[in-house]
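One structure is given here, and the rest of the page talks about it.
The complex is shown incomplete by one protein chain, all other protein chains being positioned as in the whole.
Order as written gives the chain letters A and B; numbering starts at 1 within each chain.
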Amino acid sequence: MNEQFVFGEKHEFLQKLKDLVKGGISPKKINVFTPYPVHEVEEILKVPTSPLRFFTLLGALSGLFFGAWFTAWTSLDWPLIGGGKPIVSVPAFVIVTFELTILFGGVISFLGFLILSKLPSPKRIGTPVEHGNQFVIEIQSEGK
Amino acid sequence: MDRRNFLKLLGISSGTALISSCGVDKANEKIIPYVIPPEEDIFVGNPAYFTTTCTECPANCGMQVTANEKVYHDVRNIFPTKLEGIAGHPVNDGALCMRGQASLFRLYHPDRIKRPMMRDGDGNFRVTTWKEAYAKIIVELAAATGEGKRNMYFSGRTTGTMSGLTDDFCKEMSVERLPEFEVFSHANLKKANDIVFNRPEIPHYRIENADFLLTVGADVVETFMNPVASANHIQKAKDKNNLSWYHIEPAVSLTGVQASKRFAIKLHSEVYLLAFLLQSLSQQNSLKKSLPARISRLIPDYSITVIAERTGLSEENLRLLLSRFANAKTPLIIAGGVSTAQENGLETAVFAALLQWATGMTDNTVDFDHAENYGSVGSMLDVRKLEDSLKNKQVGVLFISRTDPVTYLPEAEQFVELMKNTRLRVALSDFMTSTVQECDIVLPLSHSLEAWGDAAPRKGIRNVIQPAIEPQYDTRSEGDILLQIMAQKSGAASAQFYNDYLIDKWHSLYGEGETVGMLERGYREEPVPSLPAILSGDGTEAFLKNAGFVVESSDKPVLVITPSIRAYDGRSKVLPLMSEIPDPLTTITYGEWISVSDKTAKKMGWKDRDEVAVELNGVSLKFPVKVQHLLPENIYMVQRDLIYPQATPVDSRSGEESWYVKDISVNATGNHIPMPIMSGSMHEDNRGLLPPEEEEHPYEHKEEHPVGRMYAPHEHDNYRWGMAIDMDSCIGCSACVAACYVENNLAITGKKAHLNGREMSWIRLEPWVKDDETINYDLMLCQQCDDAPCEPVCPVYATYHSKEGLNTQVYNRCVGTRYCSNNCPYKVRRFNWFDFRLPEPWDKMYNPEVSVRTRGIMEKCTFCIQRIRHAKDKAKDENRLVQDGEITTACAQTCPTNAITFGNLMDKNSRVSKLAHSNRAYRALEELGTEPAVHYLPKKESKEEA
Partner (left out) sequence: MKSIEYNEQLERDVLAALSKPSPWYWVALVVCALLFVTGLSLWLYQILKGMGVSGLNNPVGWGTYITDFVFWVGIAHSGTLISAILFLFRAKFRNAFNRSAEAMTVFAVMTAGLFPLIHLGRTWFFYWLFPYPNQRGLWVNFKSPLVWDVFAVSTYFTISLIFWYTGLVPDIAIVRRYATGFRKKIYSIFSLGWTGSLRQWWHYNRLYVFLAAFATPLVISVHSVVSWDFAMSIIPGWHTTIFAPYFVAGAIFSGTGMVITLVVPMRKIFRLEKLITINHFEKIAQTLLFTSLIVTYSYIVEFGLAFYGHHQFEAAHFTYRLLGDYQVLYWIMLFGNSLLPLTLFVRKLRRSIVYLFIVSIFVNIGMWLERFVIIVTSLAKDFDPYAWGLYKPSVVEIGITLGSFGMFFMFFLIFVKVLPVLSVTEIKEEAAHE
């Protein structure tokens, strides 16, 4: 059975959270639900930086390398002369590579977010958890 | 099978049944065998070639027909798809003018008369059979003779065997053969030569022998005599004799602006100029043959100041002309056109003839022995005689063949009424012209590409006409018709076929061996008796005593009816290509216009397309204005095919009709008429399309900065195709434009599209107003740039650069973004806005070697890549490279002056390389760094002192 503390005001909620942590409850066992992101929570619970940044880096780098490789490879595969410009035109290809970096970076970041947040959650789509505008602290009980 | 065997076949006459269409009902024939059975080594897919003669105008250029085997509406046949000149032909040496190139449109014209027709009791035309028509004719001929009436044969210019056959026919059938009717009858020229030399003929002008040519009014590169031959020989003379060509005219013509130097002369004052030249040369003792005193004292003698005032030429220019004549070894003067078709035109022509004699031209450049065959062509006097006969109800049966008096005579309504005074009117024609519509029997003529025949454009030449396709409809050649009528009258079972008749005649004239040679070559040159031109003192004196020199040349507005390079005398207007291609001087395509002097326009506040009403001869005609640079203030011009024939004075001495309409008034109506003028502006403004000027321009852009290239040039594989275009040779005739249209299946888009700025020409002439003396042209086509701006912007690689230097256009890859055409600084790319397609049956003309583009596709000049491919394939089979001269593009091929040279720029010995590296050469818009493969050689500036 999870213990829940529900608050209407942010400062009350934060105070309780501080007390709980000071009181020795492990931050790992504490989950909070807020209507909007509350940054103080992360300080109190000593939450590290989100690992999402690795997805972003992965996405951006893959976009970069794919863009550079793809544009160059396709141009060399069937080298057609166009306007006297070199077959591998770096300024032109940089533009496409840049866009692909952003595209892959953004899409993979979003996918990373979904993976990390375990969304979409079919359970929660079926029976939504509604806390409204309240701030909720949930403590996992022992044995779970 | 070669000609020799084929002719043997003719003897057995199994082949002839295929060729002559006598008695065969065309409508039920499905399988049409080859006209000429394929030779053993012809493969399907390779074109067949036929030599014949062009009959679009009386010049009769030797013509080679390219025919391709195609399946059209489930029928396999060989269709002529391209016409070219015969290389080495004594008349046109490989060139063909724009009307010749377009005459395929006549062959496949949907409005051709398809079946013989006869008027029934109600006065309507109904289809008949040839036998029935002939029967009626024979009956009527006999009845007319019985009544004491005269039967008459009235035709257009006829030469060669056909002329002899017509004589035989007329004798046999009791028909009078009338002088032939041609709008351009050159009556004054003939009469002048009659007066001066006792030779009522038009000599052959040997321009190729001249080193100084003075054309007085004669539009030698547009319609006069044989414009292709004239242009070709002008170029030969430029190359061989360093020919200088001056043109004198009272109005403005394409010929005038293309000459090395052009002089604007006051109306009707050519006589004074020529008289001045005669008198001055005589006084200077520069004449080769002196005129007898009794003649020279009748020639007006004025001081140079008076002449300058009368002609409007400066004294400096008069002296220049004089010195040119005096110093020329082989001068030539040709008077004609607007300068002889005027009230004192006969006087002008007589003086020109006297000059020709006195300066020795009749010995080397004016050749009466090889005179043009205009001997049986009559003048307006003969037309008046016919009208008198008709008025007096003397005419029984009237044959009208290949001529259209109702369209071309000013008194058309009267003539129609007079025609009703006959028993029977028989028309032999290809179209339902206004004249044909007044006739009772209509006998449809085959096109010259469907029939046998011959032509003799001038003495000493015989051209062969042979068919390249079976008659497509139930039509027959004139020769067959006359033979059949004669046969039917005499009760013979069948008539001799005209081609048999021809062969017989040729055999008897030339012998069998020569005949075979003639058929192979397409023509025969024969020796003519030599008879030097002798001055007829009596004739000349008598004329000069009564001559009328003075025609009041006032400043009142005068309308000049000019010939049209696109329509000739109007006959070629029916060819749609002739309206699609712009008139070279004005760049107008569809519709009519009146050319107005730029000075007048400025004074009256008129702009292009403003409508004016021209009051003349009691009627008011409305035209949109086209402002014309160089035109004198009081002169207006309308081309002959754009206005109803106007009643003008006819010279009773010669029958020549004046081309000048006096007593006119021109006023604005306030309307503005949409008119397709292809040129956006005629001011080049030193942009780099013409060779760079010396003077500073306010925004001077280059010269100090040589164009550098950002990237290394790419390498070429054996060939780098390029072109050199010599604008000094170019005469602006637009034959290249027409040839390109036909060769590459270009679409004819029509007036509405032109008004919306959509036409498909891949090559075009651009006129630029230079200064008060000249209009300079450039010829613009795809420059096949090495660093083409159109290539990198195509998203799908539909246009890329080939290793041989061609900027290729891949039709089936194009998605139609049109970025390429936006980026082209020369604007030579054309987009298919709709599915432009030649309407049936003109689509028989399509060249199967070139795809027909659908909507949404961009196209442009390809340097005739299909021809390049053929030549390369052939060279590959023979394990060699393509040699210089093996390939030529359609435009270069047809050019009368060889202004366009195509070839391999990597071959240092090729003609194009030499021209491209000459120190006259420049490239268009060079500063943009596009590295075009087309090099231009500018018009040579005539900087001559007296």
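Here are a few things to note about the model shown:
To be clear about the criterion, a residue touches a chain if its C-beta (ideal position, glycine included) is under 8 Å from a C-beta of that chain, and two chains touch if they have at least 3 such contacts.
Source: prediction; values computed, not measured.
One of B:Asp569, B:Asp651 or B:Glu759 touches the chain omitted from the figure, and that residue is B:Glu759. Listed residues B:Asp555, B:Asp717, B:Asp835 or B:Glu941: the one in touch with the omitted chain is B:Asp835.
Contacts to the hidden chain, counted on chain A, fall at residues 8-10, 31-38, 41-42, 45, 47, 49-50, 52-53, 56, 70-71, 74-75, 77-78, 80, 82-83, 85, 89, 92-93, 95-96, 98-100, 102-103, 105-107, 109-110, 112-114, 116-126, 128-134. Along chain B, the points of touch with the absent chain fall at residues 587, 678-689, 697, 699-701, 753, 756-759, 764, 766, 780, 789, 792-797, 813-819, 821-823, 825-827, 829-835, 855-858, 925, 928.
The rule we apply is simple: only the chains that are shown with their structure count from here on.
Taken together, the chain A residues at the contact with chain B in this complex read 80-86. For chain B in complex with chain A, the touching residues are 709-711, 713-714, 786-794, 797, 800-803, 931.
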